[in-house]
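Heads up, one of the protein chains got dropped from this complex, but the rest are sitting where they should.
Presenting chain A:
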Amino acid sequence: MLGFGADLLWADMNRLLAFLFHQGVLDEQFLQLQQLQDEASPNFVSEVVNIYFHESEKLLNNLRGLLMEKELSDYKKIGIHLNQFMGSSSSIGAKRVTNICVAFRAATDQSNRAGCLRALEMLEHEYCYLKNKLHELFQIEQQRALVAGVRYPVQNQ
């Protein structure tokens, strides 16, 4: 029966992935990352994504800090952080996050503080959603690996 469980988990994983693609949360770059995962590098995707999460949280904190300053915000610095965030988001295939960064940057270029704040809120929200979904994905993957790893030489049940 465990083999059956692994199949169900596999289906769950694919369903979630398909959903995320359909929603535009992820794009084909995420697939590219999956293609880079193999026996030599079995946890590649989660490793890269975890680095991404770690860096993103720092960047988001920096962005919020810069925008919350009472004095006129340092838009150049905001732009630099944004470029970094945009770059790494696009490198892992986080399409919606990347797109919000683009809008955010436009607001920065216009020194539009209200626009920047709105964009930051959207960004935080979108990032949060992405993180939850990817955690879900990795959890299913882990469960599947666990289940698939248990071998029953003969099914006696």
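Methods note: a contact is a pair of C-beta atoms (placed from the backbone, for glycine too) under 8 Å apart; a residue touches a chain by one contact, two chains touch by 3 or more; residues count from 1.
The criterion applied here is as follows: contacts and distances are computed from a predicted model.
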Original post:
Out of "Embigin", "Two-component response regulator ARR-A family", "ubiquitinyl hydrolase 1" or "Neuronal calcium sensor", what name does the UniProt record list for the absent chain?
Top reply: "Two-component response regulator ARR-A family"
Original post:
Of the listed residues A:55, A:74 or A:109, which contacts the missing chain in the full complex?
Top reply: A:55
Subject >> Which of A:14, A:35 or A:61 contacts the chain that the document leaves out >> reply: A:35
Original post:
Which residues does chain A use to touch the chain missing from this display?
Top reply: 29, 32-33, 35-36, 38, 41, 44, 47-48, 51-52, 55, 80, 83-84, 86-88, 90-93
